[in-house]
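Have a look at the structure below, then the notes.
With one protein chain removed, the remaining protein chains of the complex are shown where they sit.
And now, subunit A:
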Amino acid sequence: MSTELPEPPSKIELKAGVGGGGEIPTFNITLRVRRYLPETTAEAYWEDFKLTMYGTDRVLDALHKVKWDHDGSLSFRRSCAHGICGSDAMRINGRNRLACKTLLKDLDTSKPITVEAIKGLPLEKDLIVDMEPFFQSYREIMPFLISKGHEPTKERYQSVEDRERFDDTTKCILCAACTSSCPVFWTDGQYFGPAAIVNAHRFIFDSRDDAGDMRLEILNDKEGVWRCRTTFNCTEACPRGIQVTKAIAEVKQAILSRTV
């Protein structure tokens, strides 16, 4: 039987209180969540949660804390929790943001932080909306490569400049923050919405794609790009920093000039 060797003492001298997790500043916040529980109440209502959070926490961490420690019935979507999957778009202090990319310390913690579901899509429960109308518009613009002629045996080459042309709109994660920030979309559910136009832009200006004209025809509609009233809410809401209104303007111009 070997005797257990005691762990040698660390060679690095650490001052007391440094190195652990304890020194991250904590603060108290009030999280004001717009609750909607269709099984029990017909009306949505505000519910306040008093929480002690860390300086490194995001709004999503606060929602987790509520769900795990306070009220398990709170419902919201999130998957990766790192700003890639686009599941947790919600209205934070009145503006569309991803809960996983919004640090609590960047908000005014002296006042209650309001969290609501995104606007313009059917509310199902608490912060969860029915995303189907959003994805319906997305499917309609055919968000996939369409090419004529023979399939190349190797990769499809593209110059750096041609790739750069639509680089901005490749960043979309389909979180619906833009579409659900659009005043036109709130009142006119038929409007394609910024996200669908952004994803059409991604293929319209792709030199490898041959169906640009078809997509422009789809968007040259009463409910297409011409519904855009350039409020810039979408550009401001996009968690990926896509210049959404600019992309829509480019599609408008392309429809008029048909230079693609």
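Just so we're on the same page, contacts are C-beta pairs under 8 Å (C-beta built on N, C-alpha and C of every residue); 3 or more make two chains touch, one makes a residue touch a chain; residues count from 1.
Operating definition for what follows: contacts and distances are computed from a predicted model.
When the listed names "Monosaccharide ABC transporter ATP-binding protein (CUT2 family)", "Phenylalanine--tRNA ligase alpha subunit", "Succinate dehydrogenase, cytochrome b556 subunit" or "HTTM domain-containing protein" are checked against UniProt, the chain not shown comes out as "Succinate dehydrogenase, cytochrome b556 subunit". Checked against the hidden chain, the listed residues A:102, A:137 or A:245 yield one contact partner: A:245. Note on the undisplayed chain: of the listed residues A:119, A:165 or A:208, the one touching it is A:119.
When the omitted chain is restored, the residue from A:95, A:139 or A:163 that touches it is A:95. Within the whole complex, the absent chain has one touching residue among A:26, A:136 or A:253, and that is A:253. With the whole complex as reference, residues 32, 34, 45-46, 91, 93-95, 114, 116, 119, 181, 183, 229-233, 235-236, 243, 245-246, 249, 252-253 of subunit A touch the missing chain.
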